[in-house]
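The structure's right below; bear with me while I get my questions together.
Only a single protein chain was left out; the remaining protein chains are all shown in position.
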Amino acid sequence: MSPFRKILIANRGEIAVRVARTCRAMGIPTVAVFSEVDREALHVREADEAVAIGPAEARHSYLNIATLIAAAQRTGAMAIHPGYGFLSQNADFADAVAAAGLTFIGPPGPVHHAMGDKQGARRLMAAAGVSVVPGYDGDDQQDSTLAAEAARIGWPVMLKPSRGGGGKGMRVVRSAAEFAAALAQSRRESTAAFGGDVMVLERFVARTRHVEVQVLADGHGTTLHLHERECSIQRRHQKVIEESPSPGLDAAQRVTLYAAAVAAARAAHYVNAGTVEFLLDPEGRFYFLEMNTRLQVEHAVTEAVTGLDLVRLQIQVAAGKPVVLRQEEIVTRGHALECRVYAEDPDHDDLPSPGRILFFAPPEGPGIRTDSGIATGSEVTVDYDPMLAKVVTWGRDRTESIERMRAALARTAVLGVVTNLSRLQAILAHPAFGRGELHTGFLDEHLADFSRPQPPPPEALTAAIAALQRSRLSSKGPGAPTAADPWASLGAWRLA
Amino acid sequence: MSPFRKILIANRGEIAVRVARTCRAMGIPTVAVFSEVDREALHVREADEAVAIGPAEARHSYLNIATLIAAAQRTGAMAIHPGYGFLSQNADFADAVAAAGLTFIGPPGPVHHAMGDKQGARRLMAAAGVSVVPGYDGDDQQDSTLAAEAARIGWPVMLKPSRGGGGKGMRVVRSAAEFAAALAQSRRESTAAFGGDVMVLERFVARTRHVEVQVLADGHGTTLHLHERECSIQRRHQKVIEESPSPGLDAAQRVTLYAAAVAAARAAHYVNAGTVEFLLDPEGRFYFLEMNTRLQVEHAVTEAVTGLDLVRLQIQVAAGKPVVLRQEEIVTRGHALECRVYAEDPDHDDLPSPGRILFFAPPEGPGIRTDSGIATGSEVTVDYDPMLAKVVTWGRDRTESIERMRAALARTAVLGVVTNLSRLQAILAHPAFGRGELHTGFLDEHLADFSRPQPPPPEALTAAIAALQRSRLSSKGPGAPTAADPWASLGAWRLA
Amino acid sequence: MIRLLWGETELEVDPRAAASLDVRPLGPGTFVLRRGDAIETFHCVRDGDAFHLFWRGAAYRLEELGEGHRAAQRHATGALEAPMPGKVIAVRKAAGELVVKGEEILIVEAMKMENAIRAPRDARVKRIAARVGDMVAPGAVLVELE
Partner (left out) sequence: MIRLLWGETELEVDPRAAASLDVRPLGPGTFVLRRGDAIETFHCVRDGDAFHLFWRGAAYRLEELGEGHRAAQRHATGALEAPMPGKVIAVRKAAGELVVKGEEILIVEAMKMENAIRAPRDARVKRIAARVGDMVAPGAVLVELE
């Protein structure tokens, strides 16, 4: 028996595709939603029904609570999966879904409310005895108060929107002189992305690792951890490469970390899948960073090492079923890596690179999983997050998963937009990465002057011109291509 | 350090692609070989070099020992991976490769010789105390002797070429009247496929399971088992669906079975990866069937449950490295299924269906792996085995892997040739399959009159005509497609 | 009406119904159909006068029939055709011989499997239209019975 007759997926891109796939395996029909620019997007094709929800601008479509609930009601969806980003951590949305008699696949509103803003979460965790980074989480949000608190904490200071995630609006401020401009910019970004501009300040600790624990609670008294992920490779405070297990933890640290994560989840009265993020300083001390009350982008590495399907578990928990797994049954095997492929130009300060995907071929092979939101012909617009796909590899050990990832990245062909694939390859090839010597400043330390693109080798250019010549020849020839060369006429397809 | 500077893959299709992928992850360049009709085949594209080895007919190309060794020498390949089929179990080939100073990735010639023919293998196993199916494995191969022995064994009798595999030339003979014609046909097929026509007779036991154990021996004294696979779903004695673990074994049977397999491998002085096949009768008794001295088609299910890369292990063992795994480290997790997609028409007596692949989209999603030998545009010729691809799913338990397989098969789009996908779907949907009640006569018992193809629903036909209309419209329009509809002109691509 | 042949079955489609559908191409061979909220991604590829369709997990081959075209009489009485492309590897009977129902007349090999062409009824062989070694195309008449 399917737990829900139909599920609406209130998201787009790779996560909407990925959620739809688990639903399909479970025999649950799905409803996609799409904004005007996403009418032909990949996530729409994966669904059984698709409802237009408004213009490109997210706040009028993917962030429009009333429209999403109306779409669910019209199509008879019994539950809504929010994915990540957008409304996934929005307490009002979770409440509104419940008020409409539907099931929100995620924690209930009060949990989002308590943990969804960093300010409240820091206070709750400190009260529960989980250590937090020294900082400021007060209600007085005047610019002058924040500037004074920043000076008290000591430079550099990390500026974080109390709401939000994904690195948006986060900034390291290195001196009092920079503070006012940085605060204003973070507040603007925060307002645009999350609809609020309350800020939290934290001491910026250099050379820290970002380590997080996946948790799962069923609301019937069971709260489990699904081991950790390390996400220290970041760019602009946005995760780029994640892995599990972390190469920076020993067995004793793991025990402590898992216990802290479960304690945090219990303190938050957590239900469904969530993530407790920690900062691990060079001395091996943990600090609670925040709790993400949703599925993470990087959940696939946990799936690879634990063998669990987190979306399936989310759906079962949302349906009120107790989790039958015991903690000791959740064991990891091998090592998994995830590389996020972004439409950003690593040679030009990571400028977004929207455009049409003229060719996309995901890598294939044993131990490789690609979760993609694009296909050849997809349009990458300026309206949404520039993440195109996640390449996930699994291996018996970290060496094998790195080997597989390097082979996979070299076969990930994306044409039409500029991607960060060259930087991902450089990171994977770096000796310090191979040794597992990771910290959140890894890219600045090791690859700050990475940007030295090499021109295509002469042989490649000649081959490309030959390819175009062949295409032209045959497109000048008589109408239909011959059986011997059926593809010739396609070589030249123009995408204006 | 790579164990070999370069490897030649003496095969084609999905297995050549699959071997090349592990080589790539290991950083080892590969050399593909191709017959005249395979010049553009997928396996060629996966390699770094590709050598033409002759005409379509396999005995002049993929079975031509001298040509293959010359190709390896010319390109500087240090080792040859034979894949499965073709020369993979050919003792002369293994010997010739070694004599040429190259490494054969598989057991040495004498092992192939001893185990590669069923006659010798039966005798060796009986001598080593492993039980074999009652039958005849004598040297006297006169038709009259075989007929008399068949009568002595009792009808029905299974007729098997002493050399060979893949079900070719195997036949169940139900009465003396059928025997002569069946023997002649099996001998012809055996000669064509394996170059010899010595036959073995075995009592045909109804409602048996086919269970096999993957073994791995390193030549330094370590012989390990990698658990079992069940391959009872067969058509024309050819495996169609395989899984691991077997749903028909209890813990005590597993212990016995693994011990028998390891004993068999040791008796054969086995080196490298191999498979010991058993027949499990309805009373739970095992009989040795044969030993396959090569990688199996279905090795991917073992990889899915053990997490081991068998091709990597094969290469390491061939390079003389000891296997560092301990038996107790080789544990299975969850359940894996493999479905073989054949270019055969299940509605017309499984007639082969060669042709051009006009469209191929492998299924995607968590827990799905597709090993394919084709891409859109590939030519499936009459010259080789009709297997196009293997769809492999993994799940936490058999229920989840079946769910995932059903979703995967429904998304495996192959156009241009007829495939057995409709039958695979029918098997997966059958309650007896779901209950794990498998035996080698499963298809005859449950799906003998499966062939009731339904016409496409009217809605589908109308949509198809609409798709063709759109294609025509735009191809009549002005030259370049518009940005809004860049694909329109491709909808109509003709493949003459 | 557009007339289509699926196997031996003739089917009809109203081209105006097709023209009014919301079907759009998404990539080579891939299309999406929308009817209200319902959405269906399908694959369709033209192949000469035929086309291939993948719809909800099933593949179909369809032939478009022109004006006044009739489905070919595929099985003229007494004619046995090659069921698939392949090579004739054995001929068991000659013209004038009698065959009983189920008896092998010749054998075509493809993809390393032998496929016997057997008598569908008791009859006398009128003509054997293939020799050992011949490559034959599907539908080629191999044997005529009286």
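So that you can tell them apart, the chains are marked A, B and C in the order they are listed, and the count of residues begins at 1 in each.
The rule is simple: contacts are C-beta pairs under 8 Å (C-beta built on N, C-alpha and C of every residue); 3 or more make two chains touch, one makes a residue touch a chain.
Everything quoted here is computed from the prediction, not taken from an experiment.
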Checklist outcome for this item: Result, missing-chain neighbours among shown chains, is A, B
Item to check | From B:G377, B:G441 or B:P455, residue that would touch the chain that is not displayed | outcome: B:G377
Item to check | Residue among A:V414, A:I427 or A:L443 that touches the chain left out of view | outcome: A:V414
Next on the checklist: By the contact criterion defined above, which parts of chain A meet the unshown chain? Give residue numbers in ascending order.
Outcome noted: 168, 181, 185, 188-189, 192-193, 236, 343, 348-349, 351-354, 358-359, 361, 376, 382-386, 409-411, 413-416, 418-419, 421-422, 425, 453-458, 460-471, 485, 487-488, 490-496
Item to check | Where the unshown chain meets chain B, residue by residue | outcome: 31-32, 40, 44-51, 74-75, 375-377, 490
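In this text, only the chains that are shown with their structure count from here on.
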Checklist entry - Measuring from the mean of all protein Cα atoms shown, which chain centre lies nearest? => result B
Next on the checklist: By raw count of C-beta pairs in contact, what's the busiest chain pair here?
Outcome noted: B-C
Checklist outcome for this item: Per the C-alpha centroid definition, the whole-Å distance linking chain A and chain C comes out as 49
Checklist entry - How many angstrom between the C-alpha centroids of chain C and chain B? => result 28
Checklist outcome for this item: For the pair chain A and chain B, the C-alpha centroid-to-centroid distance in angstrom is 38
Item to check | Multi-chain contact residues (two or more partners), chain B | outcome: 411, 487, 490, 493-496
Checklist outcome for this item: Where chain C touches two or more other chains at once, the residues are 24, 26-28
